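The complex is shown incomplete by one protein chain, all other protein chains being positioned as in the whole.
This part shows subunit A:
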Amino acid sequence: MGPPPVVTGISPKEGPPGTRVTIRGEFLGISATDLIGLKICGCDCLLSAEWKSKNKIVARSGPCKGRGDIIVTTKSGGEGTSTVQFRGYHESVGPMKESAVWVEEAAPPSVPWGRRPMSPTAYTPPDPLGLSTEGDDCKFPEEELHELFPDGSGKLSDENFQPGWYLLEHHSNTSYEDLKAGMIFLQRKVEGQKEGQLSFLKANTGAVMDQLDRLVLLKNMYEEDHRKNGREPLPSLQSAIEESISLADSLFSEILSRKENADNTREALSLLTRHKFLFQLPSSIDKNIKKKEYDLVVNDYTRAKNLFGNTDVKLFQKILAEIDKKIEELKENLYNRMKTMPINVQEQTKYIRLLISLNWEGDAAWTAILSRKDYLMALMNKVKDHFKQKEEQESNEKGRRRARECDWGAWRAAWCGAACGALAAELHALWPLARRYFAGDLAGEPAAPQRHADLKEMIIAAVESFSEQMRACLLVGGAGSGAGGAAGGAGADVLRARLVANLRHLRDAYDSLLKLDLPSQPLSIVEKVIFDYRVHGMTVFLQRAHKRVKSLAEKETWKIEEFSDYGAITNLPHLLETYMNEALSSIHKCVLNSGRRENPLLNEGSEPSAALQRHTQQILLAYVTVLRELALHHEDQDFNNTSLSVALDQRLDESCAGGAGGGAAGGAGGGGARSWQQRLLIAGANAHYTRRLTLNNILEAFHTYGLPKPTQAIQTTKDALSTLESSIAETYLEHKGDPLVGTIEPSMYMGRHQTDAEALVDDARPYVYEIINNLIAVHAEVDSVCGAASTRYVRDICETVCEELARLAACAPRHAAAHAAPAAFQARLEYTLLRIAVAEHLTRKAENYLMEALAGLPPLENEEDKKRMDNIIQGFKKRMELQLASLNCNMETV
């Protein structure tokens, strides 16, 4: 049983019989047939009732008078109540008044007295004032009257009749003049009545007689009846009535039963048409599911649920159960579809929404998020496995290392691209889905406390796995691939292109994640990968440069490229500069610039900065090592000392000339066969040049490419180069100067026994000339290589020569005592001549040595000797002019 009807509105709230009223309220029946009763002020109005909706009925009021409730009765809710009331009133209808009520023409109400009313209900007592109430619509509210006359009444016939009430009720609109006229009318009437009943009888004699006759007739008939039927006339009547009832029953029972059947059939048919929708629903659901019109299914289903959800009809329940089953299946189906990856996010959202509208119990959207995340992880792993497998396969198939390395690089690039694409694409689907979920768009329980944290974890896990993978792909194996690339001739460009491509993939992925507005933590993980990869790229370039520098030794052709201020150099310093430049420009081009929301690569004091410093230093020191190797290691060639001593080897002149000439010729025609000492000197020049020029250029290049200057590394290298230069000088001295010095003593004493002690000394002994010649040879050699920078070597050798002379002079006094003056003269002469010869190359130390030697000799005793000495010296200068000039040319004063 549903709720009982309640009437809460009536329009209009009053009116004469037959007024069309609109009744509004609640539960006024669920169909036209459900409405089984309608009473307005106690009058049954069901016949005219028109059921419009469960909130509205239109009916016509009945012949009631006064105020009363509107009671609606329904099958489903029983008898109802009303909060509003209808007031029926009777209006006198004249010929001028439009009326819904049929008026008996024969009984105009304006005729007072005399006529019997047609029916008691339609009777209105005539107005005692004789005034027409026609058109008097203005009814005075009844409550007011009750209030004004608490125990009065407006009825003429009532004992408590109140004229005031009557006037207000019927004549509230009547003018004063009319009322006065009415008053006169009433007075006249009363007068007329007073005139006596006689005149009344007189006027109506005929009628009175007629009535008396009728009464007598009635009395006779009654008495006769009494005689005939006795005192109890009822039993015979009753039996007659019962007889006629049974007869009527037998006559109509068949017809009635047939009618009943017909009614039932009709009802069933109407039921069918009315609920066609429900009966067809199962098949239409199937059809729509097949057509993937899920929205239609959902709409139909909700409609059916609304209409028949709590039906008691067994048939409906059965169909509903069937439908429910189908919907359950559909839900399951949708759920699985929603979970099954891959699926695009619009599709997925659609399924989620459908599930929500079908009252899916679970948190569909969260499941979707979870499955998306699982899919993402699986996808990442699949990408990884795929490339790992390919790599293994390849390494099994091909033995050749280089081919593998090259392909490796290509695969890694593909791997990186694939992983970046996968991550970006999937997060692009997952994140917006999650955002909508947390915005509450997709039902479920986004407010559950763990959810936010869970999601964040998921995303971090995904990004982390990506980052690990990329590290494994790009950073770990990268060194190998870098090396492999460097090994190949075209490696550099390929390497750079690949690095740039990989970096672009990573950055694209990062960029798309940035657009998603992800939380900063996962973003920073990706950023770190990019950063590390950039550092890695930098390292690779530097390592490559390192490697190339290390193999510079093989590149050394000893071909003189340039006679610089610091000597003759090969192209090693240039190569170093080129390699460095290439590495730096690659770094500058490929990795230095930061992308959107990335940290700068080389922050001051950061690890990458330090690495740059470190690598730079390694490279430069490697270069120094190369120079050192080139200069000092000489497996197959011995130092060509033998040719230096003119006195011991007659071929010296030719050899020396050949050496010097070869040096000059080698400068032009390629120095494939350079002697070791030349290489030594060239290496020295290279070192010197590098220290003074190349390093500064490199420093400049760092600046140009926007990298922090590796001052520390440069300084260390400069120191290392200085050390190298000195050790080269030393070596040279050791190998060149020592043999030269060693020849002095033997050649000094070579002709001693032949020397006549008494003979006049007129020239220096040959060893002096030998020394000078040797020095000229050295000078020529050094100068040919080192040019302006050659002094160092000559000076060193001069010093050792002077030292040896001093040492020999210190041993001389024994002889001097024996040979006396001529020997002393000769010694003085020789020292002086030497001093003149090497004047330009004397260091202070060397000068001291010579002074020391001279000091050990007795001074010249007479003028004659002095004169002789001067003559000899002048002669010597004249004779040796060419030699002296060659020894002292090109000198820079230090």
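Things to note:
Please note the rule applied: a contact is a pair of C-beta atoms (placed from the backbone, for glycine too) under 8 Å apart; a residue touches a chain by one contact, two chains touch by 3 or more; residues count from 1.
FYI, contacts and distances are computed from a predicted model.
Remark: of the listed names "Ubiquitin-conjugating enzyme E2 1", "Dynactin subunit 5", "Ras-related protein Rab-14" or "small monomeric GTPase", the one matching the undisplayed chain in UniProt is "small monomeric GTPase".
Of the options A:V84, A:L131 or A:A611, the residue whose C-beta touches the omitted chain is A:V84. Contact with the chain not shown here comes from a single listed residue; of A:T33, A:N55 or A:Q317, that residue is A:N55. Listed by residue number, the positions of subunit A touching the unshown chain are 8-15, 24, 41-42, 55, 64-69, 83-85, 113-114, 116-117, 120-121, 123, 125, 137-141, 143-144, 148, 155-158, 164, 168, 173, 197, 200-201, 208, 211.
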